[in-house]
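First up is the structure itself, then whatever we jot down about it.
In this view, the complex is presented without one of its protein chains, the others remaining in place.
Chains here go by letter, A and B, matching the order in which they are written, and residues are numbered from 1 within each.
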Amino acid sequence: MTLELFLLSAAGLFAIGLYGALSQQSIVMLMMGLELMLNGVILAAAAFWYFLAPAGTEGQVLIVVVVTAMAIEMAAGFAVATAIYRARQVDMTDGAADLKG
Amino acid sequence: MVVVSWVLALAAVVSGFGVFRLNSMARVTFSLLVSFLAVAGLVLLLGLDYLSAVIVLMMVIEMVVMAVFMIMYMMNPAGLMPMAMYHNKAGAMTISVGTFVLLAAGILLVDWPERRGAPAPDPTFALGRSLMGEQMLTMMTLGITLFATIVATVVLSTGRGRYDRLGDDLDSATADDPLGGGVGR
Partner (left out) sequence: MIMDEPVPVPAPTVALAWWWALLLPLVLILVACSAVVVDAAVGARAAGRPGGFTAPAREVARLLVGQRRRTLAADRLLWRAGPVVLPVAAVLAAVVIPLGSLPVADLGIGIVWFNAMEVLAWAAVWLAGWGPNSVLSLAGGYRFVAQGLASELPHMFALTTAALGAQSLRVTEVVAAQQDLWFVVIMPVAFVVFLISAAAMAFWGPFDAPIAGDLAGGAAAELSGVDRLLFLGGRWLLLTAAAAMSVPLFLGGGAGPLLPAWAWVVLKTGGVLAVLVWARRRFPTIRMDRWTEISWLVLVPLTLAQALVVAVVVLAQGGL
């Protein structure tokens, strides 16, 4: 496969994840959308590394950062979900719109 | 090789799509896992075996943990009663399709530079060298961030603080815990 095809698959993953993150009401499903977006970023980073600059390690470091970001995103997301559920039994994003202007 | 990468790329996108099409939350979670595993396979095909194994390791753990939370917080985890929990579906679809079109246009129109250099003989070693060398600051930032995340998530998610455990004056000899624990605190 060529760089373009890898990037198109990555863009597809990113767009599907974006759709989920925007359209899902449940916090858990929303986070799945975010994970899917980052999944696309991983694929794009690996493709860029291989097809454009394999001599360096920047692409690899970027993947390490993204994987860490996924772990942090999920841990923090579930901690917030647990806190808000504990406080007032909310598990949907629409129930937590107090700060909406 | 080419066939395998096509299959994996297709599997990644299709199972990613399945995440928002399937009814059962357990299937949704494992559909997402399949998408991750397919991407790990593609990363392996690109020659990054260490990162591929790390993705497999982390994502299996992450998805199983996610499954636990999913059952905790979803009102219909098994999808036995079909229901839709969306908001602004049309808007989300417009934005994401627009994003994809924009990205695809960029991908196809940009004149990508030629490949420069060749991969290190052992990319894993090169990555380790880099993380412990010129990218040390990145690594340290990640470490501190992870530590901060651990502290923050525990503080956010725990329902009982030290006053609940040790009394209002923090002078109780033994902590009052709902579960005993193993080291006799």
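Please note the rule applied: contacts are C-beta pairs under 8 Å (C-beta built on N, C-alpha and C of every residue); 3 or more make two chains touch, one makes a residue touch a chain.
Everything numeric in this text was worked out from a predicted model, so none of it was measured.
Trainee: Who does the absent chain touch among those shown?
Mentor: For the complete complex, the undisplayed chain touches B.
Trainee: Given the contact definition stated above, which residue among B:Leu10, B:Val68, B:Ala105 or B:Leu146 touches the chain not shown here?
Mentor: B:Val68
Trainee: Of B:Ala26, B:Ile95, B:Met139 or B:Leu156, which sits in contact with the chain we cannot see?
Mentor: With B:Ala26, B:Ile95, B:Met139 or B:Leu156 as choices, the missing chain is touched by B:Ala26.
Trainee: Can you list, in ascending order, the subunit B residues touching the missing chain?
Mentor: 24, 26-27, 30, 33, 49-50, 53-54, 56-57, 60-61, 63-65, 67-68, 71, 78, 80, 120-122, 124-126, 129-130, 133-134, 179-183
The rule we apply is simple: only the chains that are shown with their structure count from here on.
Trainee: Between subunit A and subunit B, what is the separation of their C-alpha centroids in Å?
Mentor: 7
Trainee: Can you tell me which positions in subunit B touch subunit A when the two form their complex?
Mentor: Result: residues 2, 5-6, 9, 12-13, 16-17, 19-20, 25, 28-29, 32, 35-36, 39, 42-43, 46-48, 51, 54-55, 58, 62, 65-66, 69-70, 73-75, 85-89, 91-93, 95-97, 99-100, 103-104, 107-108, 112-113, 115-120, 123, 126-127, 129-131, 135, 138, 142, 145-146, 149-150, 152-154, 156-157, 159 of subunit B touch subunit A.
Trainee: Using the touch rule from the top, collect the residues of subunit A that touch subunit B in their complex.
Mentor: 1, 3-9, 11-20, 22-29, 31-33, 35-36, 39, 42-43, 46-47, 49-57, 60-61, 63-65, 67-68, 70-72, 74-76, 78-83, 85-86, 91-94
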